[in-house]
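Next up is a structure, given as structure tokens.
Every protein chain of the complex appears in place save one, which is left out.
When the chains are written out, they are named A, B and C in that same order, and each has its own residue count from 1.
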Amino acid sequence: MIELRYFAWLRERVGTGHETVETEAATVADLIEELKARDEGYAFAFSDTGAIRAAVDQELVAFDAPLAGAREVAFFPPMTGG
Amino acid sequence: MIELRYFAWLRERVGTGHETVETEAATVADLIEELKARDEGYAFAFSDTGAIRAAVDQELVAFDAPLAGAREVAFFPPMTGG
Amino acid sequence: MPEIIVQAETFDMGAMLNRFAGRQVNAGAVVSFSGIVRDVATGDLNAMEIEHYPGMTERALAKIADEAMDRWSLADAFILHRHGRMGPGETIMMVATASRHRADAFAAAEFLMDYLKSRAPFWKKELTSDGAAWVEARDEDEDALSRWQSGG
Partner (left out) sequence: MPEIIVQAETFDMGAMLNRFAGRQVNAGAVVSFSGIVRDVATGDLNAMEIEHYPGMTERALAKIADEAMDRWSLADAFILHRHGRMGPGETIMMVATASRHRADAFAAAEFLMDYLKSRAPFWKKELTSDGAAWVEARDEDEDALSRWQSGG
């Protein structure tokens, strides 16, 4: 069981800020593919992966990061703080 | 007639903060030579010209700056503000 | 130990600067950066909304501040970033650094800003009379990071 979190326009496109999923995905990239296969909303939300960043357990990671042991995975656009 | 001004340790060595002089010196360097020739106090004050800066009419200048038309010449050590 | 504050409430940048400078015992150089909500090009910004990732935000800011403390000779560092809704003219965030050497205080403050812009989980949305729009990340903000990656 992994807690998924979405922020900013990704949250708006997915339609929720968080959800819990059962997944066998080995990496962040695998998880994205799984999500995109769900329905057109997810497919649209994740269509431009170049514009998406991911964090595993609140640390920024590359898409090839493994999910073994992860409790929380977050997806969001590039940050715009400051 | 030129008004001379001295600051920081140069003022302390010369023994005054300002004085008025009659001079025929053509440049700042000439004026320094004139002052050094006055007495041992001035000779000591101006002994290390590498450690002295000059301003003519409140603008920093090089020692070869002309004195024609100058009203005020100031001598002081390198600045240490900030 | 750098201080990190994440809050929705407004704050007084001058009071924060005095508070930060006042606790420095032996650091003669204090640099601050403050970010203020500015109007958009079209001149009709009603408000800005900042979303963040509670938990990760504090971790990311602490990590950035620790990195700055490691890279430069700093006595102290401070980051405050707001989230939620704010109007034009309100202060969004502030960083401050203290050092014995001004060059270190300046470099570290700029480093904090560059990293915070692109590595701390905040997202800005501008609300104008045309509606709401997420602010897009700028390539130059990402580029700004590269200079810190080949030796500070």
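Structural remarks
FYI, a residue touches a chain if its C-beta (ideal position, glycine included) is under 8 Å from a C-beta of that chain, and two chains touch if they have at least 3 such contacts.
Just so it is clear, the structure is predicted and the values come from calculations on it, not from any experiment.
Taking the complete complex into account, the chain left out of view touches B, C.
Of the options C:50, C:64 or C:105, the residue whose C-beta touches the omitted chain is C:105. Summary of contacts with the chain left out: across C:24, C:46 or C:128, the touching residue is C:24. In the complete complex, the hidden chain is touched by one of B:7, B:42 or B:63, namely B:7. Chain B residues in contact with the hidden partner, per the touch definition given at the top, are 5, 7-9, 11, 55, 58-60, 74, 76-82.
Where chain C meets the missing chain, the touching residues are 12-18, 21, 24, 26-39, 91, 100, 102-103, 105-106, 109-110, 113, 144.
FYI, only the chains that are shown with their structure count from here on.
The distance from the centre of chain A to the centre of chain C, each centre being the mean of the chain's C-alpha atoms, comes to 26 Å.
If each chain is reduced to the centroid of its CA atoms, chain B and chain C end up 48 Å from each other. Touching two or more other chains at once is no residue of chain C. Touching two or more other chains at once is no residue of chain A.
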